[in-house]
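Missing here: one protein chain of the complex. Every other protein chain is in place.
What follows is subunit A.
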């Protein structure tokens, strides 16, 4: 079970959270002006990366707040959690230390 740091409550087990898919996909301001293709991309197209992924999480059974997180889809490690509306953190600026046995 993942251990997730809610930006408001601290570390909590995964069962308190709900994952809301890829982050930083803002709902368009004027959907009716969009082409079918662009709207379909907004609705359904996702990056699904192998590696670092920005995603939405909600501390559903805690404070109820939505926030964003950077999670490595290979290792399940969370590199950062940050408040909705904040930009995606630049991980290159603070590289995580490599570990060996």
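The rule is short, and it goes like this: a residue touches a chain if its C-beta (ideal position, glycine included) is under 8 Å from a C-beta of that chain, and two chains touch if they have at least 3 such contacts; residues count from 1.
Criterion: contacts and distances are computed from a predicted model.
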item	value
Name under which UniProt lists the unshown chain, selected from "hydrogenase (acceptor)", "Chemotaxis protein CheW", "Sarcosine oxidase, alpha subunit" or "Nitrite/sulfite reductase"	"Sarcosine oxidase, alpha subunit"
Contact with the hidden chain (one of A:2, A:19 or A:52)	A:2
Hidden partner chain, residues of subunit A it touches	1-3, 13-14, 18, 20, 26-27, 30-32, 34, 36, 39-40, 43, 56, 58, 60, 64-66, 75-76, 84-85, 99-101
